[in-house]
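One protein chain is absent from this view; the other protein chains keep their places.
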Amino acid sequence: MAKKMCMAIFTGSVDKLTAAGVVLSGAAAQDMEVNIYVLLMGAYAFKKENVDTNKHLAELNDKKDEFFASLERLKVPKWIEFFRQAKELTNVKIHICGLAGKIWGGEKLEDFVDIADDIVGIGEYISAAEEADVNLFI
Amino acid sequence: MAKKMCMAIFTGSVDKLTAAGVVLSGAAAQDMEVNIYVLLMGAYAFKKENVDTNKHLAELNDKKDEFFASLERLKVPKWIEFFRQAKELTNVKIHICGLAGKIWGGEKLEDFVDIADDIVGIGEYISAAEEADVNLFI
Partner (left out) sequence: MAKKMCMAIFTGSVDKLTAAGVVLSGAAAQDMEVNIYVLLMGAYAFKKENVDTNKHLAELNDKKDEFFASLERLKVPKWIEFFRQAKELTNVKIHICGLAGKIWGGEKLEDFVDIADDIVGIGEYISAAEEADVNLFI
């Protein structure tokens, strides 16, 4: 049976989202079943209008230019592309936490990027976390 | 038997503490047994004099006004209230890491918010982590 990963995405910053995307690509390559729960700051990043323009970093902010230049030089896919590709490869579901969405003015699923699957309450996250083989809070 | 969550709270920032509080409320609603270990920057936030005044964010600092305004508009409880309510609902223990406390000048349990249960060494965290069904590092 496929191993299960439960990924809480608290972050709204491109550095952490890129790391999450790389981890996700690895999990997808190993056919894990992945449930992603988008929490507080994450909902900002998943809002439709922010996906392409968001340049926030959670760390090493004074290295921002070097970081983004390296991503480009190495042709690293944008974070959202990792998520999109993983969804095509394996069983990945992206759940937006309802409260988190509202913090950033997102009330409906259409307010978020098209690969978001549904809007849920925190209870679903807890249940998924309890069942997962690998839990990550990012 | 109740499932166990072990939550390492590294963060001293209100955005992450609020997310931790929401997760905690979900865990409490599902009757999990939760052990919280307050590490480095977390001990700053749990110090008595900082609980009400702390306005640090770990991420999206330029959205600070929007973030706090949304919390207020949506009547989201303050992070410490989530922790307080979870303790009333289920078996939640809050342990302050002794070294972390000292970093911020907190030597005694009374230096921290009243819902802190004890001051411990890192060994207790490792033991709790080994036994937990869900481990989160926040």
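Letters are used for the chains, namely A and B, taken in the order the chains are written, and counting of residues starts over at 1 for each.
Here is the rule we go by: contacts are C-beta pairs under 8 Å (C-beta built on N, C-alpha and C of every residue); 3 or more make two chains touch, one makes a residue touch a chain.
Keep in mind it's a predicted model, so treat the numbers as computed, not measured.
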(message) For review purposes, identify every residue of chain B that touches the missing chain, sorted by number.
(response) 8, 10-13, 39-41, 44, 56, 58, 97, 99, 102-105, 121-123, 125-127, 129-130, 132, 135, 137
(request) Would you write out the residues of chain A that touch the absent chain, in ascending order? (result) 3, 5, 15-16, 18-19, 22-23, 25-27, 29-30, 32, 58-60, 62-63, 66-67, 70-71, 74, 76, 133-138
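To be clear about the criterion, only the chains that are shown with their structure count from here on.
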(message) How many angstrom lie between the centres of chain A and chain B, each centre taken as the mean Cα position?
(response) 23
